[in-house]
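Read through the structure below, which is laid out as structure tokens, and then see the notes.
Only one protein chain is missing from this complex, and each of the others stays in its spot.
By letter and in written order, the chains are A, B and C; residue numbering begins at 1 in each of them.
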Amino acid sequence: MSEKSSKNKISLERIQQIREFSLIGFIIVLSIFVQFRNSNFLTMSNIDDLLTNTAILSILAVGMMMVIITRGIDLSIGATLALSGMVTSMTVSNYPSLHPLVALLIGIFIGLISGAIIGLLVAKFNILPIIATLGMMNVFRGITFLISGGKWVSAYQMSDSFKAISTGSILGINNLILIAIIIYLVFYYFINYTRTGRKIYAVGSSPESAKISGINVDRITWLVYSIMGGLAGLSGVLWVSKFASAQSNTASGYEMNVIAACVIGGVSIAGGEGKVTGLISGVLLYGILENALPMINVSPFWQNAIQGAVILIAVLVSALIKRRIGSSNKIRRED
Amino acid sequence: MVNNSNNGITLNREIKSEKEFSLKKFFFQWEWLLFLIFIAIHIINSQLSPYYLNTYTLLDATMTFLDKAFIALSMTFVIIFGDIDISVGSTIALASVIMAVLYNAGLPMPLAILVCLLVGVIAGFINGILIVKFKELSAVIVTLSTMILYRGIAYIILENQASGGFPMWFNFLGWGYIKTIIPFILVAFIIAAVIFYVLLHKTTFGRKVYAIGNNDVASLFSGVKVDKIKIIVFTLNGLMAAIAALFLTSKMGSTRPNIASGYELDVIAMVVLGGVSTSGGKGRMIGVLLSIFIIGFLRYGLGLVNVPDQVILIVIGILLIFSVMLSNLKLFSNKS
Amino acid sequence: MKKFLISFMVLVSIFMLVGNVTAQEGKYAIIVKNAGNPYNEKEMDGFEKAINEIGGEVILKAPAEPTAESQIIMIEQLITQHVDAIAIAGNDPDALQPALKKAMSRGIKVLSLDSAVNAQSRMVHINQADPEQIGRVQIQAISEMIGGSGQIAVLSATSQAANQNTWIEWMKKELEKPEYDQIELVKVAYGDDLRDKSVSETEALLKSYPDLKGIIAPTTVAIAAAGKVLTDRGLQGEIELTGLGLPSEMAEYIKNGVCDWMYLWNPIDVGYLAGYAAEALVTEKITGNPGETFEAGRLGSKEVIQAGDGTEIMLGAPFRFDKENIDQWKDVY
């Protein structure tokens, strides 16, 4: 393959930046439009609500981004979330004096185990991620149902300290938002400033090269699914704490929202590509759509179609931008 | 590198063009394993329920799962590309809703059915054209967006209403029998299955589909109209979703924008269990057919002894993972 | 491969134990909306209790997702098992018609409970409470709570939910009465019976209508979600909440004063009544015509009445849950 080089080159950072700026631009335009229709949109309290409601999605999106970077996908996170939420809340209802931190740890632990199983299936048994997670989604969901016996855990069965996990706040910032921020800082550092974090990109960018240069591809693959599971487990606890109710069908289908947020945020399903900064704008746009559509009195029957159209447009536009840059840069080798 | 050249130019040698029959190769095929599972399921089911092993039951059982199986036929082509189409459930809803609304607005039923098929074709065509024109986007992304969009349109059209009241003869699709015991849907499915089998395995079209799934660049260089064939396959998938919509709508007698949600994952599970690899280029129609009936009868049989749905889901989930794990053992040749 | 087959068979035979088949005289089946919902579980409990009292085999079915498609498959499976009666809480009033008609044509008695299927698909419906009464009583309650004037909103389940839609229609009819002139229904929002969506819809209501005085949520996920939002924001007393919800889910919010009272019927009784009605249909004590009566165990004598173009059996008035009685019910359902 031959290519022209050295002329008109635009660096990797530049491509990402243009993409992110266009997304942020879109978010701003959308926000102004919504604000125009409902002046309550850009108030502190609504922004607080918006961020709180997006927090869990954003936590899951970080894990999903890492999975997708390694060319994988995880459809089981909704089920893992429900399983962890159910087990934790059942524990809490039986031992009301349990410290909330312990509850969080239980949830993360359950998530980690679930994720580790999937990681094992994908890394060691070479089962394609979409199949492994599709199968385990059924299994986790079924287990949640069996252990709960079809019952819900309701608000009155949960201790106040447990519910306070998601309602409490520090320095006026809701705990959920704080947890999400901490997660983002931790993973921003992990992905950009640790060797293991960079290996995730290496594995996704070229598994063959990674293998030859001595990176343990299986271990990295296993790791990202375990992290994804752990984050889903954490989200499970936050979810049941936030809504003060645990059901076996909690967050059913939620994985699609998370994947959509990642995609809007510029994470490439083909692997190797995706940044935390991009992801934040993707998650924000998704959160704004969820928050704004009810506020500007869009008919509930139109909400689905509008969401679909916005995702499609966001994806197509970003593809066009990339193509523009690509053609002036003649990246003909990428696939 | 197995066949090393070492003797330089010799006289043109005879190259064999007849296949050597290998018993091992013949039996170590994915389809045989599926066949064994298929038999096992029937043995287990008949042990579990006294009602199971009965011509009526078995024939009737097919009515419960064949509607989505139609999509599995064309989804096989999509997955052989290495692509995936998760918008089919929404396409069903959209096609069905438009058909019902137009019928109730006075359009004769046969025309409404045609429109239903046309909606499926258009929905599939849009998927296809977007995937071909935006090669940097994977099919997952495109169909994820249209999945939300198509169902959204169905909601806009019908809001919270149901629509139905179809003529009596329309019931025949989902509920009718031929020769009093053979479900019409089974007959229709067998015909469709034969057509798709031939299309995939006997025609140049099928050969090109495999070629694209294996290596689309080489296919393009070999004169295969890659884009055109991709669009056709996605359009076909939309059409099959519309056909599934006909059977499902007939079965329910009325329609709503929320029908067939989650169908896409059922369909994908059928195809994947059938040995079609989502990484593309591999898989056979026979495997998919076996897997359709394995999942269908397994569900039906366990349902017949009133195993909770969730437990059935666990069984299917484990079956899916185990079978794929087994196929990874490289024991099985799994070629086109 | 052998190992696989053996383990597979073992697996399946374990599940065999779950659904044990014992041959008895009558076979009664119930299909609820979906599994994993305590309300539906309680309906099944009640149904099972009734059939045990009568003496008969009971089959309990609950699809994983609340869809008509999965219920159709279950009806087919029950037809194959030659049950005597099917009681169903329909996920769609019309879409089950062909399947249920097929069942009836095979001599199976079909009745619906809780969420009705259309009159052609059933012999009789077990009505937990009169929809008219359910609709009107919620308006009366909210009016009393907000003092007869102000903006109210409804937070429902999905836009498709038949029960909720009927109730909302009756709410609107009740609102036409002159005594509610001061009350304005500003919006019907849909939380799709999802926790996250119900919460964000509630928040949107609060923000879009700063003068909102009351919320009616005629479904348990929505009323609990609204209860949670109002609790978290300390809005008890400022915005009133009522509707239909499970006592267990609502205990917290009734006790803390966010929701002064709400309504529901006893799902155990709904299932229980369905069980006796099924037996009455099978033994042909009733045929589903108006005026027929039968004994429904501890519920006493019940009468079949005309309702719309079909017939139904009424359980009774919706039950009012408040601070006084919530503790005795919260652990029941």
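Note that a contact is a pair of C-beta atoms (placed from the backbone, for glycine too) under 8 Å apart; a residue touches a chain by one contact, two chains touch by 3 or more.
One rule holds in what follows: contacts and distances are computed from a predicted model.
S.K.: So one subunit is absent here. Using its UniProt record, which name fits best from "Na+/H+ antiporter subunit C", "NADH-quinone oxidoreductase subunit L", "Rhamnose transport system ATP-binding protein" or "hydrogenase (acceptor)"?
M.R.: UniProt lists the chain left out of the view as "Rhamnose transport system ATP-binding protein".
S.K.: Which of the displayed chains are touched by the chain that has been omitted?
M.R.: A, B
S.K.: For a quick check of understanding: of A:Gly78, A:Gly236 or A:Gly272, which residue touches the chain that isn't displayed?
M.R.: Going through A:Gly78, A:Gly236 or A:Gly272 one by one, A:Gly272 is the residue touching the chain not shown.
S.K.: Could you tell me which of B:Leu149, B:Ala211 or B:Ala244 touches the chain that is not displayed?
M.R.: The one listed residue touching the chain not shown is B:Ala211.
S.K.: Quick one: which of A:Ile127, A:Ile215, A:Val258 or A:Leu312 touches the chain that's been left out?
M.R.: Within the whole complex, the residue contacting the unshown chain is A:Ile215.
S.K.: Given the full complex, what residues of chain B touch the hidden partner chain?
M.R.: On the side of chain B, residues 1-9, 12-20, 198, 202-205, 207-208, 211, 214-215, 217-225, 281, 335-336 touch the unshown chain.
S.K.: Residues of chain A in contact with the chain that isn't shown?
M.R.: 1-6, 9, 11-13, 15, 189, 192-195, 198-199, 201-202, 204-206, 208-215, 272-273, 327, 329-331, 333-334
FYI, only the chains that are shown with their structure count from here on.
S.K.: More contacting C-beta pairs: B-C or A-C?
M.R.: Answer by contact count: B-C.
S.K.: Report, in whole Å, the distance between the mean C-alpha point of chain A and the mean C-alpha point of chain B.
M.R.: Centre-to-centre distance between chain A and chain B: 30 Å.
S.K.: Give, as an integer number of Å, the spacing between the C-alpha centres of chain C and chain B.
M.R.: Here chain B and chain C have centroids separated by 36 Å.
S.K.: Two or more other chains in contact with one residue: find those residues in chain B.
M.R.: As it turns out, chain B has residues touching two or more other chains at 155, 159-160, 262, 308, 310-311, 313, 318.
S.K.: Can you list every residue of chain C that touches 2 or more other chains, as numbers and ranges?
M.R.: Only 35-36, 62, 64-65, 159 qualify.
S.K.: Sort out for me which residues of chain B touch chain C in the complex.
M.R.: Within the complex, chain B touches chain C at residues 33, 36-37, 40, 44, 48-51, 56-57, 60-61, 63-65, 155, 159-160, 162, 164, 171, 174-175, 248, 250-262, 299-300, 302-311, 313, 315, 318-319, 322, 326.
S.K.: Going by the contact rule at the top, pick out the chain A residues touching chain C in the complex.
M.R.: Residue positions touching the partner: 38, 40-41, 43, 45-46, 49, 53, 56, 141, 144-145, 148-152, 154-157, 167, 239, 242-245, 247-252, 290-291, 294-295, 297, 300-301.
S.K.: Please give the residue numbers of chain C that touch chain A in the complex, ascending.
M.R.: 34-38, 40-41, 62, 64-65, 159, 187, 189-190, 195-196, 199-201, 203-205, 207-208, 210, 221, 224-225, 227-228, 232, 246, 248-249, 251-253, 255, 330
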